[in-house]
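Here the complex is missing a single protein chain, while all its other protein chains stay put.
We call the chains A and B, going by the order they appear; numbering starts again at 1 in every chain.
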Amino acid sequence: MLELGVCYYPEQWPRTKWEEDAARMVELGLAWVRIGEFAWSHIEPKSGVFQWDWFDDALDVLGKAGLKIIIGTPTAAPPKWLVDRYPDILPVDARGAVRKFGARRHYCFSSQRYRLEAARITEAVAQRYGKHPFVHAWQTDNEYGDHDTIHSYSRAALHAFREWLAARYGTIEELNRAWGTTFWSMHYNSFDEVDLPNNLVEEPSPTHLVDYFRFSSDQVKSFNKVQVDIIRRHSPGRPVTHNFMSQNTDFDHYKVGEDIDIASWDVYPMGGLINGRLSAEEKQRYLRVGDPDQTAFNHDLYRAVGRGRAWVMEQQPGPVNWASHNQSPADGMVRLWTWLAYAHGIDMVSYFRWRQAPFAQEQFHAGLLLPNSEEDQGYKEVVQVIAEMKLLPKGEARGKAAVALLLDYESRFATRALPQGRDYAASAIALDWYSAVSRLGVDVDFIGQHSDLEGYRLVLAPDLVIPDPDFIARLKASGAKALFGPRSGSKTRDMHIPADLPPGVLGDLLDFRVTRVESLPPFQSETVLYGNSSHETSTWRETIRTTETVLATFQGDYRPDSPAVIGNDIARYCATLPRDELLLKLMGDTFAWAGVSSLPDLGDLRLARRGRLHFAFNYGSTVAAVPAAQNAEFLIGNRALAPVDVAVWLDGDKGATAE
Amino acid sequence: MLELGVCYYPEQWPRTKWEEDAARMVELGLAWVRIGEFAWSHIEPKSGVFQWDWFDDALDVLGKAGLKIIIGTPTAAPPKWLVDRYPDILPVDARGAVRKFGARRHYCFSSQRYRLEAARITEAVAQRYGKHPFVHAWQTDNEYGDHDTIHSYSRAALHAFREWLAARYGTIEELNRAWGTTFWSMHYNSFDEVDLPNNLVEEPSPTHLVDYFRFSSDQVKSFNKVQVDIIRRHSPGRPVTHNFMSQNTDFDHYKVGEDIDIASWDVYPMGGLINGRLSAEEKQRYLRVGDPDQTAFNHDLYRAVGRGRAWVMEQQPGPVNWASHNQSPADGMVRLWTWLAYAHGIDMVSYFRWRQAPFAQEQFHAGLLLPNSEEDQGYKEVVQVIAEMKLLPKGEARGKAAVALLLDYESRFATRALPQGRDYAASAIALDWYSAVSRLGVDVDFIGQHSDLEGYRLVLAPDLVIPDPDFIARLKASGAKALFGPRSGSKTRDMHIPADLPPGVLGDLLDFRVTRVESLPPFQSETVLYGNSSHETSTWRETIRTTETVLATFQGDYRPDSPAVIGNDIARYCATLPRDELLLKLMGDTFAWAGVSSLPDLGDLRLARRGRLHFAFNYGSTVAAVPAAQNAEFLIGNRALAPVDVAVWLDGDKGATAE
Partner (left out) sequence: MLELGVCYYPEQWPRTKWEEDAARMVELGLAWVRIGEFAWSHIEPKSGVFQWDWFDDALDVLGKAGLKIIIGTPTAAPPKWLVDRYPDILPVDARGAVRKFGARRHYCFSSQRYRLEAARITEAVAQRYGKHPFVHAWQTDNEYGDHDTIHSYSRAALHAFREWLAARYGTIEELNRAWGTTFWSMHYNSFDEVDLPNNLVEEPSPTHLVDYFRFSSDQVKSFNKVQVDIIRRHSPGRPVTHNFMSQNTDFDHYKVGEDIDIASWDVYPMGGLINGRLSAEEKQRYLRVGDPDQTAFNHDLYRAVGRGRAWVMEQQPGPVNWASHNQSPADGMVRLWTWLAYAHGIDMVSYFRWRQAPFAQEQFHAGLLLPNSEEDQGYKEVVQVIAEMKLLPKGEARGKAAVALLLDYESRFATRALPQGRDYAASAIALDWYSAVSRLGVDVDFIGQHSDLEGYRLVLAPDLVIPDPDFIARLKASGAKALFGPRSGSKTRDMHIPADLPPGVLGDLLDFRVTRVESLPPFQSETVLYGNSSHETSTWRETIRTTETVLATFQGDYRPDSPAVIGNDIARYCATLPRDELLLKLMGDTFAWAGVSSLPDLGDLRLARRGRLHFAFNYGSTVAAVPAAQNAEFLIGNRALAPVDVAVWLDGDKGATAE
């Protein structure tokens, strides 16, 4: 069953408002409240001087009102007195400048001093409230990776990187081999000679860079793990979560996910649209509803990161402040996003924030309440959601999908280190693929290379640059079919070209060799003949040699008739980046090939299924016909779905919806 | 009566040329000459070693020829020996890099050492020449704010900022309250913990930033005041001016203006066009005549800054060197600009510079003479101006306008600190409003919130973000009507949202609440229905709730029929940014409402009135009909005004021109 919550900052409001706020939350129907994640200087205003009374009081007020409390550890924002005492905890940017106090996330993950201090404050909070009756869950820190804070170039990072390299490689000669230091006289005599990969004359070895990305990712995992261990020791039985950011790929979320109980993430579709992959024309079309796929993509991703348990910790309740432009969501979108989350397997949605702050950095960030405590639009939509919740049966769980989409973080590090072409954007490619799947009405699960493949009929791998041989073996054994995007298998773990050319270990699935790659400028497109129709692709093109069936070919002056898509009984590979119509068509054919049932293109309609419940969401500007079975029983809405509207139904018998 | 002058650098030319130059200036008809403002290293080539003879000599030559001399204090360019002795006087940029010697303005306003040195050289010059018979006026420094030199991030700035904050807030808890440091754990225990707002991980508190802008602005005022006091002590009765830059909003010009006798400014319309608000198509159309409103806007502004007394210290005489592209003005524009200045109340126009320098940074900057002393185009146009001056009656003074345009510097600091949308550009908005007023033939005065409102029928406030309650009270009492742009009243002095929502104290004039704001990307426009016609607006949209009359409404999918413009008997408010036709129409209706007479759209023609004199200026490419009364007496030109041409006439009786 869906539960709702809200983020609240008692320290920002007069004590006199707390009871009223808590009562209104409960009256609205909220079950959860998150507090504390930026309260360090309020808890410990001076070194070693703790001020617990207000926090005790806040827990008391909120808990007694009937709310379950999530405490966030306050480590995302160390106080000024701490920074002044230990200036080395500040992160250093790639240009070598110290990033100063005055906002948040001003710490270097490699600072041993900060690890001690973060552990100290976490222990203090966890010890005091770990078994508090109103505390039901914990959040570590806040939004790892926000504002490019994973990568620091401090002295602490330098030393930690050297240690990490020594642990990874054992001997300096093994590092020399992996990094290819026979190139450009880059040989190292010891780990102490290795430097961080910033401010170079040219690009460093890509292996140097990927190792730095891996190291930085591991630093997040170990930083987080310290807090989780402390919380678990003091607060047994309460789940621990972290609120991840949408589509951040600076660290391996699966690895951090392993250490927590629930993955949560922060849902801001308006900024996501503005900063996102779509064209200006599409952004205008979806301006106040957002990219129809980006939010669902992340729900599905974080369901995997949380190994099935996922929350939304911060749901945008109106316009916010941080994008280059901050449009309002259409009225109805807060409701739509809430149901979308639930449909995709999210069990708790917490709105950020209860009341808009009239001061400081986020004063343009909407809340459920306006700064003067009036109900804002989001509040009214939550009222509607809570009324609608009562119309749905309880206990429906998101099932396993037939299709798995592979997101591999090391592969993202690889293309970031060695993009080869300025316009190659792995995140956008994966989202394009997801979008094609969604437009065909098919549900999807995310997987990493570590994931169990049991039960999947089809694995989609848009950008698996560094395949793990074990994963390929398990995939081959699983019986699932697979569709690979270009560059898949193009690098080894050491960021080398595979010995007998790409696709390296992917050759176990499909017999071909990539003999040439091209990255193409934005003004160039390549023509691909697929079946009887011609399509344009762009950005990337490979020349491949194969004994497999050629499913599509390049046309035009350059190497006409060379294969663009190939396949056999178990796998298919694209030698370019299919988009739009070609991608839709290819995806539809791939579903048929893999025995996955799908629907004709849904346009701006999106579907999702949770247990027996079918959901439809209309991102378009006209009424859409919902593809429900004839005898479907509508619980919310009906077959004619208005823009920005949601329908929920139970199938009578097997309907037209995809599986 | 209009006087003319020129900027001259005797130190740059052989002594043998001085007499001839002076004689030619006088022969041309110039009355003023400005010298000395970059001569420090020539006056004091080594520490304490003064070289006065050449300066004495130059004053003598110029003065005896009949010229009135303005001495500029040489503090905009400290010599190298001084910088080497006190490296701390150099400014520091936001990235933390010291900005080095080798050009000009290489000093930090907060350097106490530089204040002493600037006072020392000013005293030396003022003492020697304060009562010199040929010295008739003084200029302090040169172009405060050029090349982003108001904001320095030096140690000196840090310490001065802390002192400024202590003086402003008294206690650190008051600062904590104002800055909202309960947010993100930003609490300070003492003023010594506060840092400058550069190199942060994210944006600082907007109050932190606005206070830094206020502080930086105050540093300019106090830096300037030191020199003014010294000059007044040594040179009683001679007016002191400073040559401001066009539309710089890094410091509060009214506050510096309070301390001087005459405001002057430097008129460079060609670069102003290239860097300015217009579209590429418009820039092409006006390429060699400039933005038809930007120059007049600044004349009117600096008339207010100088409390009625304003000069042009540097008038562009041909193409210059500093913009991204440096086109030539059309032949005739130097004459046009000179008359434009006079029409807008300027009493002295000084051309920059006498002769083009064949060396150093500005060798592509035209003068009245070419480097080989031949007359350049500008010289010939000055000859024409001087001939025409004789055709006009003397003693006509610019009168008070019926319309006041409010430019509030703190509001500019506010939107700079918290733009909320990348395309919100307050300077361009104010200029758009001014342009609409000008196209309707209406004269305007600039005001600040401190200004006397006596006599105005209409106050235009395009961006009054932080209204002063006293100003609102005086406005209400004044009987003037007012038109406010969006965001007006949206912040308190502490940069908070007003307690009962925006527009805060503006609510005393007009009953409404802003319940939502949006900043919109450039590809989005909103439709506004005004009367019977639809218009497009962009960039900014607010949702407001009001009991007042709704004058225009938004249309389209999002919140259709919500108010776009509202009003009552005394005030009107725009919930979006009207532009082009909508702005013209709204402005015209507002004039009618306020009882201000106006004309139909003048297109590329511009009018101005000074006493009994009416002026017309044609910025278009075809002949324009001047809207003079039937019995108007033309003193310069006639009714058919050629492109780049000027007409001046006296009304017979009340004509068609606006008041």
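Note that in this section a residue touches a chain if its C-beta (ideal position, glycine included) is under 8 Å from a C-beta of that chain, and two chains touch if they have at least 3 such contacts.
On a predicted model such as this, the values are computed, not experimentally measured, just so you know.
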item	value
Residue among B:229, B:261, B:362 or B:494 touching the omitted chain	B:362
Which residue of A:54, A:188, A:593 or A:634 touches the chain not shown here	A:188
Touch with the omitted chain, as defined above, among A:22, A:480, A:495 or A:647	A:495
From A:83, A:418 or A:632, residue that would touch the chain that is not displayed	A:418
Where the missing chain touches chain A, by residue	95-96, 178-189, 193, 195, 197-208, 418, 420-423, 494-501, 515-521, 523-524, 543, 557-559
Contact footprint on chain B, counting only the chain that is left out	9, 11-12, 38-42, 45-46, 74, 77-81, 84, 91, 93, 95, 97-106, 146-147, 149, 274, 280-281, 283-284, 287-288, 318-319, 321, 324-328, 330-331, 356-364, 366, 370-372, 374, 376-377, 621, 643
